[in-house]
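Here the complex is missing a single protein chain, while all its other protein chains stay put.
A and B label the chains in the order they appear, each numbered from 1.
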Amino acid sequence: MSWFAGLLGPWRGFAVTLRQMFRPKVTTQYPEEKRVKPQRFHGRHVLNRYPDGMEKCIGCELCAGVCPARCIYVRGADNPPEDPVSPGERFGYVYEINMLRCIFCALCVEACPTEAITMTHLFEMSVTSREDAIYTKDELLVEPDGTPRHPQPEGPLVDLDELRRGHGWLRATAPSGRAAYEGIVAWTPSATYGEPPPERGQAGVTDETDGES
Amino acid sequence: MADAPDQVSITLDGRVVEVPRGALLIAAAIEAGTYIPHFCWHPRMKPVGMCRMCLVEIDTPRGKMLTTSCTTPVADGMVVETSSPVVKKAQEGVIEFLLINHPLDCPVCDKGGECPLQDQTLAYGPGDGRFVEEKRHYPKPIPISDLVALDRERCILCARCTRFSEEISGDPLIEFVDRGNHVEVNTFPNHPFTSYFSGNTVQICPVGALTARPYRFRARPWDLEAVEAVSTVDSVHSKVSLEASMNEIVRISGVDCDPTNQGWLSDKDRFVYEHLLADDRVVVPLIANGDGFREASWGEAVGLAASRLADLGGAVAGLGGARSTNEDAYVFSRFLRGVVGTPHLDAQLDDGLAPEFAAAVEPRALIDDLDDADAILLWGPDLKEELPVLYLRVRKAATAGAKLVVVHPRRTGLDDVAAHTIRYRPGEGPALLRRLAAGEGDLAEARDALGAGKVVALVGRPGLAEPAELAEAVAAFALTLDDARILPLVRRGNVFGALDMGLAPTLLPGRVSVDDAERRRALAARWGSLPDGVGMGATDILEAAASGRIGALVLLGVDPVRDHPRPDLARRALERAFVVALDLFVTDSTRHADVVLPVAGLGEIQGTVTNLEGRVQKLNRVVPPPGQARPAWSILDDLAAALGSELEADAVEKIFEELATLAPAYEGLTWDRFDWAEGRDGVVVPLEGVTPPLRHVPSDPGLAVVSERPALHLARVLYDDGVLVRHCPSLASLAPEAAAHLHPRDASVLAVREGDRVRLEGVGVVELPVVLDPTLAEGTVYVPFNLAETAALGAVPSVRIDVVREAGS
Partner (left out) sequence: MAGPTNHPGFLLSTLERAVAWARTRSTWPATFGLACCAIEMMATGAAHNDLARFGMEVFRASPRQADLMIVAGRLSQKMAPVLRQVYDQMTEPKWVISMGACASTGGMFNNYALVQGVDQVVPVDMYVPGCPPGPQSLMHGILSLHEAIRAGRLQRDVRVFA
């Protein structure tokens, strides 16, 4: 009966195809829908502000110093006393990141003593020239209401509404990840609309929304 | 126990080590390889034991005791523990105490990243503090001078800055005030920290309490790229580290080089880098175009210069080279003599000393000779104004016991530590010298002081209105003493190197006289040709150019209109001649140039330089030159090629190799020697066993006394209106007010008061306010040289004073 099985073989192959046609699709229909990013996704950076609108960046260059790709260029300057840009003596008057050099390792976020630089869920940064990939302070700094700015105009591939959904990455628990800090916000969240809840999971607690925003 | 008589043995953490007798325990331990943390102790200053960080345990008859190792001299058989639990606990306690009031603004502090307090907190601190109360607060930062800002919150009261000001620089303008918890470091009310050495306190501050305002927030330590070089601001050649960020030099720090600066710098050395970043630096070749300049290509500019120089044949002269490297000076010398074929060249502008005397005086002193001298004779410029780092060395020697005799027309910075100060009216120097040599009258004591033991004679020109031969006469007197050495003093950056490279009408490279036939042959064989005869010096060159006998001048980093004693002559000469200038800026002199070629400056070139004691040191490069600026040797090589000759100057190492073979005094030097071991502190030429052909023994030139009154004392000040200072925003504002200083008795004869205006007539006429100066010799007018208002005066032995009476007064 082996000849019969051989005859049937191709049809069994077609059967596989046929079966798959009725299974639910796994494909994410980008660009119409976007994959949900994990909470700590390393996307594009933003420079945050305090609730009163003051810049958090003090121009200390620790981010530039720690950057393994040396893609950050910061220069500090004296804060004008009558109209200070940031609290304290110094502010960052030049802040540039070359997104094409950046390896999105978030060491700058870890180094930042004022939580001025954080990472968002924004990932659409393709450019046609290398100059355009250098994000200046104007582009990195969030609006006073906490919305990240976008260097590109709105178009089919640029969804400005996305900016409001993709919040700045934040470390909500103790730096050491101690379970005792579960659910305790150690410092205030950054670029986002509203305040996201603290992270879960360090005490072994999980739920299905964990890891999604 | 120790074998050598000057050694003792101590037990350091269970290890027996031999250390020098009498050394401080902390220094001995660090020397032996055991680091002891400290804040207040500094190897170049006396210990105070204020910070308590250097506590160690020492075995005593009463048991183990905690002692500050910075105040304890070593003793034979001493048993020391530097890391026992007790010491650790003490160190942790000290750090915790220091941090009680220290603010945590490290991210915005200029010291953050290179801060001893940060480092030692990490290495020796407890990791946690128990102090939760509010810290001490002060307004911050407060500017205590134009260069230094003070942040009292950060101060840990180590007294390094106050001790430096008192012990080292001798201008105690910063001190502790108040008592107990309120103690703070500060300046005196209404008196800024106007020290010439204030930058050193910033460098030695172990926290960020004192910061430099020009460097404030310019960069962070981790993005600084540093190389070693020497400061070419003056001829002492202090060792510095040039620190650059993003291709701009943003800081200069002193490096401890035992034979020269011992870690200290003057503020001019420290902040002079600002001129490199000036907006009006020449960065492209310029060709004169009507009243101004137009930008040109290298080919066009060099072609124009070469064709005009070729047309003129030998009627060309060269000035300058005293601010360049030895390699630039050598190529300049070869270019002028070998390619252009002119014997007329001079690195000095008749404002220095005779070339043979400066370059080849015997026996020559080293700066280090000051330390074991019994007496020091200083007859020359006010060191604090002209050679500030040498001032520190002389001051150190004098406070350590050397008898210092200062001869100057007015009070100098060293008068405080001098055993004898002698004032004289400029022009009457020769008479004074005869009286001093004979020990007449009130000079007997000073003569006695010089009479015995080792003497170092620092000789130079006290003022520009006095003849250069005075130094020769003083040196000749010094040689009549038992054991005297001469250190000729000329200020300009690499003037000694330039003279050694033959940039003088009477000298050939390597301390050779132009009359030396044998050396001439050797040089001509390599250079192709060598013009005959002795050329003209700077003044003669300028006169010849002004009268048309010299058709073209090549200027290498020189500003005769400002620096020559006769500014009017220099201006006429430059206006008439065809001038090719290699310079950083369009200066008062290069404004008259027909072609200006941009050269690279400090930190932008490699090369060697020679300081006033003959020490050759290496300059390293840390940033690229801006625009199209290039090293001078490379430009001269192009000019020579356009004139149809080959200088083979295509790498600085190659030029150095050539000059080391052709210049007898530099025989045996190799380029690599400056990078390693002792060579890093420089090498004094001639090397042992090398005898340069020219040895100049000073003899009394028989100067006549000029006793016209009022005599002019025209002397340099540290911050003048020179081209470098003018382009350093932080330093330019520090220039003193231009004034005519008069002795009160002279002023009363003229019936002028302080602030009245007088008109002085020398070469030119200047109008200046009067300042009364009781320290000035009577019958003398002192005018600071080269300020904007005094530049036109010129150097003449005596001036005419007219009082300007305002109408109605």
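Quick notes on this structure:
What we mean here is this: a contact is a pair of C-beta atoms (placed from the backbone, for glycine too) under 8 Å apart; a residue touches a chain by one contact, two chains touch by 3 or more.
Note that this is a predicted model, so its numbers are computed, not measured.
Under the touch definition stated at the start, the shown chains contacted by the missing one in the entire complex are A. Of the options A:57, A:102 or A:117, the residue whose C-beta touches the omitted chain is A:102.
Residues of subunit A that touch the chain left out of view are 26-31, 34-35, 68-70, 98-105, 123-130, 133, 156-157.
The rule is short, and it goes like this: only the chains that are shown with their structure count from here on.
Computed from the mean C-alpha positions, the centre of subunit A lies at a distance of 54 Å from the centre of subunit B. Put simply, subunit B touches subunit A in their complex at residues 105, 107-108, 112-113, 140-141, 216-220, 222-223, 246.
Those residues of subunit A that touch subunit B in the complex are listed here as 58-62, 64-65, 73, 75-78, 88-90, 113-114.
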